[in-house]
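Here the complex is missing one protein chain, while the rest keep their positions.
Labels run A, B and C following the written order; every chain starts at residue 1.
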Amino acid sequence: MTVDLSYSAPVRDLISKTRAFTREHVLPIEDANSGDVTAAGGDELRIALQRAAKEAGVFAPHVPVEFGGHGLGMSDRAPVFEEAGYSLFGPIATNIAAPDEGNVHLLAHVADDAQKREFLAPLAHGEVRSAFAMTEPAPGAGSDPSALRTRAEKVAGGWKINGHKWFITGADGAGFFIVMARTSGEPGDRGGATMFLLPAGAPGLEVGRHIETLDRAMIGGHCEVRFDDVFVPDDAVLGRVDEGFAYAQVRLGPARMTHVMRWLGAARRAHDVAVAHVAGRAGFGSRLGDLGMVQKMVADNEIDIAATRALLVRACWELDRGERASDSTSIAKTFAAEAVGRIVDRSIQMCGGLGVSGDLPLARLSREVRPFRVYDGPSEVHRWSIAKRAVGAAKRAAREGNRHG
Amino acid sequence: MTVDLSYSAPVRDLISKTRAFTREHVLPIEDANSGDVTAAGGDELRIALQRAAKEAGVFAPHVPVEFGGHGLGMSDRAPVFEEAGYSLFGPIATNIAAPDEGNVHLLAHVADDAQKREFLAPLAHGEVRSAFAMTEPAPGAGSDPSALRTRAEKVAGGWKINGHKWFITGADGAGFFIVMARTSGEPGDRGGATMFLLPAGAPGLEVGRHIETLDRAMIGGHCEVRFDDVFVPDDAVLGRVDEGFAYAQVRLGPARMTHVMRWLGAARRAHDVAVAHVAGRAGFGSRLGDLGMVQKMVADNEIDIAATRALLVRACWELDRGERASDSTSIAKTFAAEAVGRIVDRSIQMCGGLGVSGDLPLARLSREVRPFRVYDGPSEVHRWSIAKRAVGAAKRAAREGNRHG
Amino acid sequence: MTVDLSYSAPVRDLISKTRAFTREHVLPIEDANSGDVTAAGGDELRIALQRAAKEAGVFAPHVPVEFGGHGLGMSDRAPVFEEAGYSLFGPIATNIAAPDEGNVHLLAHVADDAQKREFLAPLAHGEVRSAFAMTEPAPGAGSDPSALRTRAEKVAGGWKINGHKWFITGADGAGFFIVMARTSGEPGDRGGATMFLLPAGAPGLEVGRHIETLDRAMIGGHCEVRFDDVFVPDDAVLGRVDEGFAYAQVRLGPARMTHVMRWLGAARRAHDVAVAHVAGRAGFGSRLGDLGMVQKMVADNEIDIAATRALLVRACWELDRGERASDSTSIAKTFAAEAVGRIVDRSIQMCGGLGVSGDLPLARLSREVRPFRVYDGPSEVHRWSIAKRAVGAAKRAAREGNRHG
Partner (left out) sequence: MTVDLSYSAPVRDLISKTRAFTREHVLPIEDANSGDVTAAGGDELRIALQRAAKEAGVFAPHVPVEFGGHGLGMSDRAPVFEEAGYSLFGPIATNIAAPDEGNVHLLAHVADDAQKREFLAPLAHGEVRSAFAMTEPAPGAGSDPSALRTRAEKVAGGWKINGHKWFITGADGAGFFIVMARTSGEPGDRGGATMFLLPAGAPGLEVGRHIETLDRAMIGGHCEVRFDDVFVPDDAVLGRVDEGFAYAQVRLGPARMTHVMRWLGAARRAHDVAVAHVAGRAGFGSRLGDLGMVQKMVADNEIDIAATRALLVRACWELDRGERASDSTSIAKTFAAEAVGRIVDRSIQMCGGLGVSGDLPLARLSREVRPFRVYDGPSEVHRWSIAKRAVGAAKRAAREGNRHG
């Protein structure tokens, strides 16, 4: 009748299977390909890995049972996703990689039955990949989604979309897109957006260049995408017209947390590599791992890992209760993104020259995790939101003549 | 059948009553006396506050029910103690101040029935205060308890204690002492210590000067204590001879966590004061609370508070399950001690000149919390323990030819 | 014909004498009185110490030669003031304490001959102390001086001042005040202020309570001061009417740097105390000073000391060349205030329980230095100024079609 942090037996079983599968089947492939998923085979690799994951019983932990998954809630996803994230390719193998995982979540909550059959089912089974097309180049929707400029105009039987997106993860090779477009109002307005389901290959849809970024472990790149009079029928509207920003929130809170889960796995791997290194290597007359400055780095990694995990537990529990969890997900995401960066950085430092080399996975992990402080809302934007709520509450308390707290 | 972070209805009720009691009855007295408990009346104040706490139904949340308390476990203590800690005098009022609270915990676990009647009962009811006499000046037991030099020699019918302790919190006015003395081995040995129960006023026991420290909110000071051929009978041995270090562990893990709970309350108060300030005050053409650099401080405080609380949840849950929880309590204590320092420091900074003045409680809160990074094990010692376990595990894994993780 | 960081022989001699004087004559008095200058005798102590300083040939290093000082420029002051600052009472002894030192600087630059005779001469010789009355309670002049609300109205033969100041350092017992009052415009205007020279005891001038603050080493407190129809004659105007903000700048740049010099001395003392402690004390089987985590703190202190000193060299050189040095003084002040705080904090941590006690000077040094991040412009305000200049320069570069750099 009080706090309980334990997991049920089936979840513990899935954690343990995912752990074994990731380390035995996935990690060697990541390492052999220096973490470059395209070089490793791209979608071909994905299909092979997903087949293996299905056989191992670790595929699609988050997908609703009726679509073939394990149906885990957010709290239960945390340790499972962390295990999958231990390899950069683990999320691909278990079908929990961004953006597909967030899109599954969104479709499960918002799509109608026909849309679920057409889009959610194949995505859940790994038959297709998907993309979420929201971000635009300046002065469009970036950190501030209300700046949205891509427009969908009502035409007979549907809508005509025009606009320019970029940093659209997984766009190259995606089976379909969830497109955010403005159906009313002007850039800067906090409403008026609608989500559309758009199959790849639609006339007027052009997937452009891959924007080169520090990270390499996402299939289908971070692409520029242009919409030139792209027609979508009325039944392509996801949910209701003009409610797109609200649905984006449905997607964003959980998507932030699953990002944290996966990156936490990657950070843990970096830490394990470094600790194994210093446990075995001697220098200055001592084992490196017995030197105080190295011990400080080891301990700080442990603290960062524990704190990230603990914040995740809180945020997931709130989400599972149906709360919006704006504060707890912003806090967990901001802390985690910075903690994960620190962990990988310290891990590199513990390994010295080897740490910055390709002989260990740390250098590539550092490239992978850096963008996490920008993607899904830069730390500054989350801090701004957190502070606005706190200061706003204090103002209200002052107005009400109440003692604040 | 998964993670649950909710509290039972009686605990929620106690949280809410403790919150109201602390803010309405205790905080005004702390503020009127600038947080100096001695100036405010010392034990006289304590007795009055404890009477009020009993009337309010918030006295002794941690004390076993058979001794008149609420019998809360560690997990449930966390939010209650945090509310009491919102005022520096709140722990005194609710009888959860250090070192009494830890001594109650220790006696409840280790004392025999007679000892419980003689020592635990009056302590639990607030009739006496107590002290825990372990720390010694260099080269004795400091951060490294194994350096213990105070000795107890077996004599007819009992033991004779000789030694010199310092930083003994609450010694002046304590009704009894729990004394840690070496009964076998030499300084540096990791065993050979025994705990003794010693009533105040015993011949040869001398409570010396109050060591002046940054903090002022503890009754009875941090004193030097000398033992000059102090006799204790055989039945004064707490638990078993030579098992003192093990019992110290029983006390230390939970005592660390209750420290965190109380200081978290203090940090939250600092934050609330600062946020209320910036929510109301204008500068540079904006409300201070709308300036980005202030928002950053507000958000970082919120993050530190949330992370501290989340780590506490984890450690308390482990302790409630009967685990030793060495890692999770060291991690929570280390993170919390530093986070609490940061929170109070940022709160001061947000309030500028007022922040360093006696017109707000922040300056005194900064003095109170600084020692927390030293008391109960300096951060460096905790980091050293955390790292030793992590590196040790990696060495074992390497020896076993296993992949580490 | 290139960079030269050496000092002339007379300056080296003054450095060395100041060092000896501070450590042999001043430090023991500070330590015997726990750094509380009022408890140590206040002005009586000051007079005795200054007599000794004169005998030692270390009095008034900054005062122009014609007023009996050594006439050092900013660059040469740096190492001398640092040595005096090694004791909290050293600046008082050598007559370089705030606010007198800054007022000497201001008067030397702005006062007319009669004013110099009446005000500068006795101040330079230590016959009187002075105060600088600028800061006001909200919503008046705080971090943002343009909010100035104290007014001086033109009346026959002079001016009538009304207003409320606070945090006026040294006000209690000051021989005269330099008062900043608005002679035109409205709060928020960036001009319209005038400085007036006002002898203590003027009718309508009331020095109120000492605002309790963390620091204790300044004679005459940080006081509230009220001006109720205080009359000053026309020749009490310092410099020209409505030019007060410009003169404040003349005073502020150098005053910031001399603050840094003095605090750097205090930080160095904290560091020396801590290093001596860890060099002598054993723990965990090693000398503390040989443990890696302690070594890290020692090294970080050395780095912070070196960087502070190096930034000071730069800023002082610019000031000596007659530059406004807004950037370099803001940078040096901001870095130094934070570095000094870190140094003292690490020094405490290295000494553990002793560090937070009155048995070492560290706890009081921590109280003294905390306000430095607020006084003379909070770090946030300096960062804001630094950033505005940098971003402004980038905007101009963009407008001019130039490549920025």
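Operating definition for what follows: a residue touches a chain if its C-beta (ideal position, glycine included) is under 8 Å from a C-beta of that chain, and two chains touch if they have at least 3 such contacts.
Just so it is clear, the structure is predicted and the values come from calculations on it, not from any experiment.
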item: Shown chains touched by the chain that is not drawn here; value: A, B, C
item: Given A:Pro10, A:Pro233 or A:Gly358, the one touching the chain that is not displayed; value: A:Gly358
item: Option touching the unshown chain, where A:Gly68, A:Pro122 or A:Gly142 are the choices; value: A:Gly142
item: Hidden-chain contact residue, picked from the options A:Ala202, A:Met293 or A:Ala397; value: A:Met293
item: Missing-chain contacts mapped onto chain C; value: 1-8, 11, 23, 73, 75-76, 86, 268-269, 272, 275-276, 278-280, 287, 289-290, 292, 294-296, 298-300, 302-303, 306-307, 309-311, 313-314, 316-317, 320, 327-328, 331, 334-335, 380, 382-384, 386-388, 390-391, 394-395, 397-398, 403-405
item: Where the unshown chain meets chain A, residue by residue; value: 34, 135, 138-139, 142-144, 147, 166-167, 211-215, 222, 281-285, 291, 293-294, 348-349, 352-353, 355-359, 363, 366-367, 370-371, 373-375, 378-381, 383-384
item: Contact set of chain B toward the excluded chain (per top definition); value: 291-296
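Just so it is clear, only the chains that are shown with their structure count from here on.
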item: Chain whose average C-alpha position is farthest from chain C's own; value: A
item: Chain closest to the middle [Cα centroid of all protein chains]; value: B
item: Computed distance of Cα centres, chain C from chain B, in Å; value: 39
item: Multi-partner residues of chain B (each touching 2 or more other chains); value: 294, 380, 383-384
